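Missing here is one protein chain; the remaining ones are kept as they sit in the complex.
In order of appearance the chains are A and B, and numbering begins at 1 in each one.
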Amino acid sequence: MSRRFRLSLFAVGAAVLAAGLLHGLAGLPAFGHYHGVYGTVLDRVTVSERHATDVITAINFDYRGLDTMGEEFILFAASIGLVVLLREQRDEHVDAERASEAGDPEQASDAARSGDAADPERTGGEAGSDARVEAERGGGHRLRTSPALLATGRWLVGPVLVLGVYIVTHGQLTPGGGFQGGVVLAAAVILVFVAGGRVAMAPIRPTGAAEALEAVGAGGYVAIGIAGLIAGMRFLSNFLPLGTVGSLLSSGTITSLSTIVGIEVAGALTLIVSEFVDQRLLVGGRSATEPRSPK
Amino acid sequence: MSFGPFAVAVWLLLVGLYGIVTSRNLVHLILCLGVVQASTYVLLLAIGYRTGGAAPIFADIPVGTRAVDPVVQALTLTDVVVEATVMALLLAIALQVDKRFGTVDPDELRDLRG
Partner (left out) sequence: MSFLQAAALLAVAGCGTAVVLTRDPTRQVIVTGFFGLLLAVLFFVFQAPDVALSQIVVGTVAVPVMALLTLARLRTRARRRDQP
């Protein structure tokens, strides 16, 4: 099947698909004239029924909590699949030297800076400069991160963490919730990696903690659901006291489920990114011959 | 003009499929899959939109204000995060393919057996 034949086949298929889709979508009510009943009812009753002002979070963790459990387990399964796929193969081993050297980028960059004073490109910590810091000399890979990026990234990690926790805990009040906040928390970890150069993940080694967090998140969701059963109601029913509208500890199990999902999503995404980063530290059995700068 | 969002969703779907079919690099293919995913988000949100409606957050507007449909937003929200994870899985598969076959070109992959 040649490429040209494949393209023409695709053109025919796409035309048929487009025609079918456009015909089908034309049968929908015009854009802006949503007629559904479920959404309208939910808009009206959520605040009084569940004391939650963010209807979307209430839907995710209460009205359709079972679906969210399924989605959370998709995340769980995908991250497990990724770890299995990217595990160390027999012919690759973690370059121990590279990893230990990578464990201290600050020391390495200081050593480079002291020995590289004649570099004309260096402008000594000027914000927004193009200065390149060579953290490794003599063969191998070069770690070049500008000081502006390092400094900005380091300063931003704390605020991003706080923002993530805020988004997770205020899920039932304002736009937010477990999924968004969990991703922001994982982004804080990614920021450490991006700002510190690719080897800065090594000292954190979040894999163990990320796996634990993920397991706690996935299991915790089911546990809260079962707690609903123990409380004498259905699985995943909202059995905790509902509190006052607008306060942080309102909406019963919505808050707890949202926090649990936030933990799980943060753990899953941290695990995924750290697995990708670990791949960068693996070498194809060539490590022994690579020249290393003395520490 | 009221068909606009649906047309954009269909266009994104077709353009993404075209990218997947004519791709020469698995990573390019996976990012085109992201475009296809975006078309479903646009479609879902366009279905639930109500003209003059506000966001379904009643923290500062009184209950009973005209709001857009929250159900499709709940669907799209979890969808966004889950599909990013699926893309991560596909990228890992691409890495393994490169390790096994030495190439990430889908055309060359077809010819290799076992």
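Following the convention adopted for this analysis, a residue touches a chain if its C-beta (ideal position, glycine included) is under 8 Å from a C-beta of that chain, and two chains touch if they have at least 3 such contacts.
Values in this document were obtained by computation on a predicted structure and should not be read as measured data.
Residue positions on chain B in contact with the hidden chain: 1-2, 4-5, 8, 11-12, 15-16, 18-19, 24-25, 27-28, 30-32, 34-35, 38-39, 41-42, 45-46, 49, 51, 53-57, 67-68, 73, 76-77, 80-81, 84, 87-88, 91-92, 94-95, 98-99, 102, 104, in rising order. By the touch definition given at the top, chain A reaches the unshown chain through residues 31-32, 54, 56-57, 167, 175-177, 179-180, 183-184, 186-187, 190, 193-194, 198, 269, 272-273, 276-277, 279-280, 284, 286.
Keep this in mind: only the chains that are shown with their structure count from here on.
The distance from the centre of chain A to the centre of chain B, with each centre set as the mean of the Cα atoms, comes to 17 Å. On the chain A side of its complex with chain B, the touching residues are 3, 6-7, 10, 14, 17-18, 21-22, 25-26, 28, 30-34, 36, 38-40, 42-44, 46-48, 53-56, 59-60, 64, 67-68, 71, 74-75, 78-79, 81-82, 85-86, 89, 173-175, 177, 179-180, 182-183, 246, 265, 268-269, 272, 275-276, 279. On the chain B side of its complex with chain A, the touching residues are 2-7, 9-10, 13-14, 17-18, 21-22, 43, 46-51, 55-59, 63-64, 67-74, 77-82, 84-86, 88-89, 91-93, 95-96, 99, 107.
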